[in-house]
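Here the complex is missing a single protein chain, while all its other protein chains stay put.
Right after this comes chain A.
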Amino acid sequence: MIQLKKISKTFHTKTKKVHALKNVSLEVKKGEIFGVIGYSGAGKSTLIRCVNLLEKPTNGEVYVNGSKLNTMSAEQLRETRKKIGMIFQGFHLLKTATVFDNIAIPLKLTGVPKREIPNRVQKYLAVVGLEDKQDVYPDQLSGGQKQRVAIARALSHEPEVLLSDEATSALDPETTESILDLLAKINREFGITILLITHEMHVIQKICDRVAVMENGEIIEQGNVIDLYSEPKQATTKKFINSLFPSDLPDETLKELQKRGPIITLTFVGSSAGKPALSMASKKFDVHANILSGNIIQLKDKPFGRLIAHLEGEPEETNKVRQFLANEGVQVEEVSFDDN
């Protein structure tokens, strides 16, 4: 649905060149929710703005729904943009217009027949749950409600793709949840493909099917959310995932424990998250398992858990435990201190 091929973007400031994007390629499939995560300055905002050419890439090609955007005339680009919705961190509504007009004015300006406009506005305000706010001005709305209006405005053009530029970053956690639920619903019910960028892991795990991690203008890793969570390869990806499993265990303690047996990380994906595998292992073998920290989170459609445990026992026995756990579908990895 969206294809970015070898996109580069260089900004020229007075004193130097900034390479915001370096040879980035990305493909978003029809109907999926694709997330791009990175710290600020990673280039993710530039990346999403390249999809509808708000930012013209220095090099590379942009395809949306099969057509190439780079070589389009201004008129063709406008037509194509009508089918690419976009929502922003700052909502970007007209302050001087009512909720109704905020949706109706763009419809009018893009040539939707006058008779149809009120129906469309009402239909999509109902989708976002704001039917009763038609005549209110944006400043009387909460942040979450403003974002809902912005979503209704985007949906009212009946787009095939929705781009979300940090749409939940200005919202409190509870409102973020409800907006994410809404985005998931839109994806499900209207089949709209969503590309979103965020710096919050939470957003990725809650609604995304696939994810790309960006750093210094490059995509350093991408794949299914589950795969990336269970086997992150790059340091930055690991850092993002570790942030979900806070374990401030003091190094001294860990070193002390390590003398009496290995410290391991157990990663559970899907059905294995519900199994008492570790408890079974310690019953079966001559090993004492001591859980140091742990957490289970809910990914879009599967639970995902991680435990850090200390196995106390003879190496022979602890190895058996590791083998047993692996057979139970649990990923086991020994903790080494050097890489965090």
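Everything that follows uses one rule, which is that contacts are C-beta pairs under 8 Å (C-beta built on N, C-alpha and C of every residue); 3 or more make two chains touch, one makes a residue touch a chain; residues count from 1.
Here is the rule we use: contacts and distances are computed from a predicted model.
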"Sarcosine oxidase subunit beta", "DNA repair exonuclease", "D-methionine transport system permease protein" or "DsbE family thiol:disulfide interchange protein" - which is the UniProt name of the missing chain: "D-methionine transport system permease protein"
Of A:105, A:184 or A:297, the one touching the omitted chain in the full complex: A:105
Chain not shown: contacting residue from A:32, A:79 or A:312: A:79
Among A:17, A:95 or A:259, the residue in touch with the chain that has been omitted: A:95
Absent chain, residues of chain A that touch it: 52, 54, 77-82, 84-86, 88, 90, 92-97, 105-106, 109-110, 137-139, 150, 157, 163
